[in-house]
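Every protein chain but one is kept in place in this view of the complex.
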Amino acid sequence: MSAQPVERTSTPVLELRDLAVHFGGVRAVDGVSMKLMPGLIYGIIGPNGSGKSTLLGAITRLTRMTRGELLFDGASYAHVPPSRLARLRVARTFQMVRLLPDLNVRANIQIGADSRTTSDDRTGSRPSWFERLRGPAVSPAVVDAIRRTRLGGFESYYPSELSYGTQRRVEVARALAMDPRLLLLDEPTAGMNQSERAEISGLLRDLRDEGLTQLLVEHDVQMMMDTCDYVFAMNSGQLIAEGEPGEVVRNPAVQEAYLGRKWGRDA
Amino acid sequence: MMDFYDSNLVLIQATCTGLILALSIQVPLRMGVFSFAGAGSYGIGAYLAAILVIEQEVSAFVAIGAAMLATAVIGLLLGLLIFKLNGLYLAMATVAFDLIIGVITINGGETTGGSTGLYGVITDFTMGQMFALTVIVLALVALSEVGRTGRRVDAVRDDPELALSMGISLRRYRLTAFVVSGALGGLAGAMNVLVRSAIGPLDIGFGLIVLGLTMIIVGGSRSWKGAVIGAIIFTWLPDILTAIGEWQELVYGIIVALAAVFLPRGIYGVLVDLNKWLRRRRRERRDPPPAVAAEQAGDIDPKPGDVREFALNEETVP
Partner (left out) sequence: MQDLLSVVTLGSIYLLFALGMSLTWGTIDILNFGHGAIFMFSSFTAYLVLQQTELGLPLIVLLGLVVGALMSLLIQVLAFEQIIKRAKDKRTAEMQILIGGIGVAIIPLAIAQHHTKSNPFGFSSSTFTVDTWTMGDLRITNIAALSIVVALVLWVAAAVWLRRSRQGLALRSIGVDAETAALMGIDRRKMALVTMAVSGGMAGLSGVLFTFGLGAITAESGDTLLVKAFACIILGGVGSMLGVAFGAFFLAAAETVVLTQTSGSWVEAVSFGLIFLVLLFRPSGVFGRADVRRT
């Protein structure tokens, strides 16, 4: 069903097959299939309550799925515990900002890098138990994430001392510090002003050019059109359209899902 | 100095055991595990060490080691049984565990000495060894509060879901909390019986839970320093309050109640907040925070949703 740009690598980074999440009688996600090819930015748009965030929850295994199959690099991970996902280098941000109040910005970002120090590290040598307990003071990944999200100068601030937009950037930085192969972003620009949004959009495109696959949930369609290579539209837990961003936005079903509601309220 | 030491030996000993008891409740609490099982482990450790010394005449070292090993294993088993419970339910299950230990010691016949308990537990245990053990425990606990482990413990407590997505196994941390709590409780109990040479059911009742808890609540629940503050206050306060006279228990009660209601992070938490505030003041005076620059750069929309839908309208409505 996918008309994706044909890449040399034929294995998708992430593949969902007929994924469903039901809460009692509520079908939050109801039979969604999608393939994410490496090195592209994918977006999911849809009105509130269309199941976007639930879908991210299921992909990251935090939300129990009712049926379906999840594959990462072609291998099923539908039964892998959520804490193992970091080892596959799947990183995510949350819809609500979730920073740890007692840690400063640097330490909050360092948690992301911490997830990389137990598994096959880039250094090659397995760290001793003491090093694992202690962790590095500041990882290069953290320095890099701080630079890319332009958080320099904020390192010793606590989350409660930051504006909402800046807090969101810390979230993105924490995910980047995990050195992800797949980055899932749940409304990364909510609460940001226009210039901050453009900045994040630029950052995500830079990361894409370096080969990072991303899945972005937003309802800011302008942001999606600027950023994404390929967009899925969801309504009532199902995919109603997919394709090039411009194409999907002009799709009558998508317009109805968004605007039918909007017109009904304005009329 | 030596005079002070000699005349207050009992209080100094009680500070050490009280501190480790407090840590046995604080360590799981810091990982978001609301378990009082440390008090039960204290009872097990004390009785086990006493029985080993009386019946097998083992050395203090062996008695303490055996007590810690046993309570760590019991902690693990208890954890495997109940680590899925949350919040109040976990707290009450562990209270029940503690009280059951108390009933068992009363009904243990000659082995536990019934309601009079065991006495004559005399070994070669010295104050130097006690201090050494206390310092080692403190150092290990302090190590778990810094660096990678410290960050991960914070994540497990404050946001379990976030911790999972950062690759932290909640199950492993929670079980560790039970094991460490068990070992620390066992150590506190064993050391106590070795210095006091006696143990009875009255020493390990509901009051022990309240004592450990009040030390943490008043001292501070997020750091070993809080436990130290609490242990010192509640070991020495009753002694100092005798000066206040016959109402010492009332004053004690009022302090605990006030701390529980108004200082949920304890005295140490107040110090930390104060330090944070001072640092911010100093920083703001030195140079304006970058946050101001960011906020002046553009209007931050207070309700993101509106702007998003507006953006869609502009794009799609002809």
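By letter and in written order, the chains are A and B; residue numbering begins at 1 in each of them.
One rule holds in what follows: a residue touches a chain if its C-beta (ideal position, glycine included) is under 8 Å from a C-beta of that chain, and two chains touch if they have at least 3 such contacts.
Computed from a predicted model, the values in this text were never measured in an experiment.
Engineer: What are the shown chains that the omitted chain is in contact with?
Structural biologist: B
Engineer: Write down which of B:Leu9, B:Leu77 or B:Ile254 is the residue touching the left-out chain.
Structural biologist: In the full complex, the listed residue that touches the missing chain is B:Ile254.
Engineer: So which bits of chain B touch the chain we can't see?
Structural biologist: Output for chain B: 34, 81-82, 85-89, 91-93, 95-97, 99-100, 102-104, 106-107, 206, 210, 213-214, 217, 246-247, 249-250, 252-254, 256-257, 259-262, 264.
We adopt the following convention: only the chains that are shown with their structure count from here on.
Engineer: Cα centroid separation between chain A and chain B, in whole Å?
Structural biologist: Chain centres of chain A and chain B, defined by C-alpha means, are spaced 37 Å apart.
Engineer: Hey, which residues of chain B end up touching chain A in the complex?
Structural biologist: My answer: residues 143-144, 146-149, 151-152, 154-155, 158-159, 161-170, 222, 276, 279-280, 283, 289-291, 294-295, 297-301, 304-305, 307-309, 311-317.
Engineer: Mind listing the chain A positions that touch chain B in their complex?
Structural biologist: Within the complex, chain A touches chain B at residues 48, 60, 62, 81-87, 91-92, 94, 98, 100-103, 107, 110-112, 114-115, 117-118, 132-135, 137, 153-154, 156-158, 161-166, 174, 178, 187, 190-196, 218-223, 225, 249-250, 255, 258-259, 262.
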